[in-house]
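Before we start, here is the structure in question, set down as structure tokens.
For this depiction, one protein chain was excluded, whereas all remaining protein chains were kept in their positions.
Each chain gets a letter, A and B, in the order it is written, and its residues are counted from 1.
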Amino acid sequence: MSELTALSLTAAAAGIRAKKFSSVELVDAHLSAITAQNPALNAFITVTAEAAQQAAKAYDAKPTPDALLPGLPIGMKDLFCTKGVRTTAASKILGNFIPPYESTVSANLAAAGAITVGKLNLDEFAMGSANITSAYGAVKNPLKANDDTALCRVPGGSSGGSASAVKAGLCLAATGTDTGGSIRQPAAFCGIVGLKPTYGRCSRWGIIAFASSLDQAGPMTRTVTDAALMLRAMAGFDPKDSTSVDTPVPDYTAAIGQSIKGKRIGLPKEYRLDGTAPAVLAMWDKAAQALREAGAEVVEVSLPHTAYALPTYYIIAPAEASSNLARYDGVRFGARVDGDTLDHLYENTRAAGFGAEVQRRILIGTYVLSAGYYDAYYLKAQKVRALIARDFSEAFKSVDALLTPTAPTEAFRLGEEPKDPVAMYLNDVFTIPASLAGVPALALPGGYADNGLPLGVQLIGNHWQEETLLSIGAVLEQAL
Amino acid sequence: MSTPYRIKGRTGDWELVMGLEVHAQVISQSKLFSGASTLFGAEPNANVSFVDAGFPGMLPVINGVCVEQAIKTGLGLNAVINTTSIFDRKNYFYADLPSGYQISQYQQPIVGEGWLDIELEDGSTKRIGIERLHLEQDAGKSIHDQHPTKSYVDLNRAGVALMEIVSKPDLSAPFEAAAYIKKLRGILRALGTCDGNMEEGNLRCDVNVSVRKPGAPLGTRCEIKNVNSVRFVVQAIEFEAARQIEILEDGGTIRQETRLYDSAKGETRSMRGKENAHDYRYFPDPDLLPLMIPQAQIDRIRAAMPELPEARRKRFVTQYGVAPQDALLLAEENDIAAYFEEAAKGATDAKLLASWAVGELFAALNKAGTGIENSPLSPARLRGLVELISNGTISGRIAKDVFALMLESQDEAAAIVEAKGLRQVSDTGALEKAIAEVLAANPDKVTEYKSGKDKLFGFFVGAVMKATGGKANPGVVNDLLKKALG
Partner (left out) sequence: MALSTDTVSNVARLSRLAITPERLPALAAELNNILGFIEQLSAVNTDGVEPLRSVSAATLRLREDAATDGNQAEAVTANAPEKSHGFFVVPKVVE
């Protein structure tokens, strides 16, 4: 990393405002880093160098130092539609789709002064936990274990490109989306910070949908303060999204540095799973201890339906996805594979355009919604989901936040991922419950595995308690 | 009670059991879930937002007016308004369904059970139950005749709000189905929630038809899709009932299926292509939250409900003394009712005015192929004409001539009567003179009359009228003639 690409988002903003460097210098430094490292990492699907340089020049010509992200280069997960810039969702089926509109979140970021340097790789349609299902190739984690001789680790998924690029210094921060852990698990694997906000905090308008009742955009950054800063720029009420909530966006950075003395932190006993790596459990204990030392009261709590979160998620998410992905039919946009009838055109287009994991989830989702099975699967899952949400609301009657590991292991080697899809799904065991309940969760580096790779710790808060998470997260960040 | 409708078969009488599903396009500026215009007849894909075209990342936001219209219609159908309702996705693939699903309402519609009364031929009424009303998106349109091997897709209609209004299976005769549609259309128009235009497809009917021996359990039904006129509904039902009876009488069974009415051939035929095991996989649309309707909103809409045709008809009879048959015609449509009420303002004889509106005016409008909104006679001019009859200035017969002249000018009736000298002659002196002349010219007839041929009285009246150019007051002529003929 050069001096400029090693800066935090917050420090870069200060540097620009103090005229220590220009936006052009900052953007160019990151574009150079992309040129140098992206061939190995494959974090970007599309690099928008020219547009970024123009935007940087424009910023320098007419600076807006009061902006939240003045002329700062960021990366955009390629699930956000960007006007005039190819948007792929890492799927072949979108072909050369060029959106004629800009997603609300990316527009908010641009309005805050941020400059997008490119579109970041991800698991196809955000379905995956290792970023190996992308039609544009797997992404590599920029970190190596002590005994690795080359880059060989997965960055996690689905926002794997975002995590990899932020860690490697290819952008100061990146957007992610989280449906069941897609921001938090890659943040843990790459040793960065990721925040999944409360459902309804960031507009979903213009983000390619995976599972509408779960999808939520959030920041992926190198520090907790950066996450606070970036969330403030991303969030906001959007009348174009019926699930967006009309509540003011606070200055999240004001939460940083606040005392957590007297805060009550819960350790959900059901998260102490068999088979969790000892290093993960040790990290969890150490984090709890750090909070105690900062004056928090740490107590054990129970979320009794935790064990059912994964199966619930693997009904609801595929069901919604099977319907959300019906629009990719080769008629109005995207790739088409011809057929002699309309149905054959659909079947050929979709069979060729979707990868194996996406097809699997479409089939499962179609099946659980089909006649005769709806009650047993989908309706049952929505009832269990209500119980899971109730677990959280009960817990938050007695604690301010929950502390858990982010993922059960450190990043695994590419090619050594579980071949059984169900085993792969277990990667999200700690992140999915908060997604189902719609509550905010912050993942940050919590320690290291024996092989030197980072481990993530997660803070889960009640609805709209992002500030609580950020203040506790900042304390943990200092201590760990 | 009227005699139940029966169809004679070879094996005896058959009874019809029918329910109607009506798709009524909601009157609104923009679509149910997008801001694209609902205007008819635009260039292909002009009235299309990226939401309507199912583009990636696009989200639905519901149109408040469409919700209001559905509530209003529900109230007009005496129905329960559900304060919580849910939008579901109905999943299937079709060229004119861009998202691969239609947003509709499945288990919790916005409007629940209600009813409307239809008038039967014998003047009695029959209550038809309404099962439900729900809001849903219309589909786009595929055009098949532009290219030998391709279909062209236009999404202008995709996403336009429809109300699907489902009746209970309470209809048991073709004319009942026709009466139901007409009644429903009248209500929709009076409420301003749907224009009822069947030719443009703004009101479409699916008819569920089954037959059974009277009193027997329900038979298997067939659904006839998208019938686009009242006449075709009647024809389709008649054909379909006969088809089903023939199959059953031949010992066959009815296959539950969707059928299409071919108006050119006057028959229904199976749409097998549409049916390969549909499984719509309904589930609540996660892009939309539950629709909650505050009771206060329902109360506000109820308080502002316009008068419906049926109530208006009754009022026209009691308030104006209009003949029931005339009231039916005048109360059906808002524009016509408003015209009549404007014309009736201060009229001496509103009943007579009503019969003039229904008779001469409607005939003239029909002949001109136009509606009341383009009436050549303003309400005030019609009233002016009828007043001249009421106060004896002109006779009804002369009034018809005056009416004809009014169609071709902007003149008031009184001015025409003055200019043309059409004022009725009631001056006994002048009439006695005319009568004397007529009697003098027809001594034979006078003799015949006096010897008992009473029928000749009409001849004398006619002759006097003719002699006075039609201007004689018929009542006065009668009296004077009787006197003269002794």
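Details
Going forward, contacts are C-beta pairs under 8 Å (C-beta built on N, C-alpha and C of every residue); 3 or more make two chains touch, one makes a residue touch a chain.
For clarity, every value in this text was computed on a predicted model and none was experimentally measured.
Remark: the omitted chain is touched by one listed residue; of B:Arg10, B:His144, B:Lys367 or B:Lys455 this is B:His144. Across B:Ala24, B:Val61, B:Met198 or B:Ala413, the single residue that touches the chain missing here is B:Val61. Of the listed positions A:Tyr308, A:Phe412 or A:Phe430, the one in contact with the omitted chain in the full complex is A:Tyr308. Set against the missing chain, the residues A:Ala6, A:Ala111, A:Leu363 or A:Ala479 yield one that touches it, A:Leu363. Touching the chain that is not shown, out of A:Glu3, A:Glu50, A:Asp147 or A:Asp420: A:Asp420 (per the contact rule at the top). With the whole complex as reference, residues 28-30, 34-39, 43-51, 53, 61-67, 86, 93, 95, 142-144, 146-155, 260, 271, 273-274, 277, 279, 281, 284, 286, 288-292 of chain B touch the missing chain. Take chain A: the residues that touch the chain left off the picture are 95-98, 100, 199-200, 213, 239, 242-243, 245-246, 305, 307-308, 310-312, 314-315, 322, 326, 329-336, 338-348, 350-351, 354, 359-360, 362-364, 366-368, 370, 373, 376-377, 379-387, 389, 420-422, 425, 436-439, 463.
The rule is short, and it goes like this: only the chains that are shown with their structure count from here on.
Across the interface of their complex, chain B is touched by residues 80-81, 87, 89, 94, 97, 99-101, 103, 204-209, 211-213, 239-243, 319-320, 322-323, 325-327, 329, 331-333, 342-343, 346, 366, 369-371, 374, 378 of chain A. Every residue of chain B that touches chain A in the complex is listed here, in rising order: 50, 53-62, 89, 91, 93, 95, 98-101, 151, 153, 279, 281-283, 286-289.
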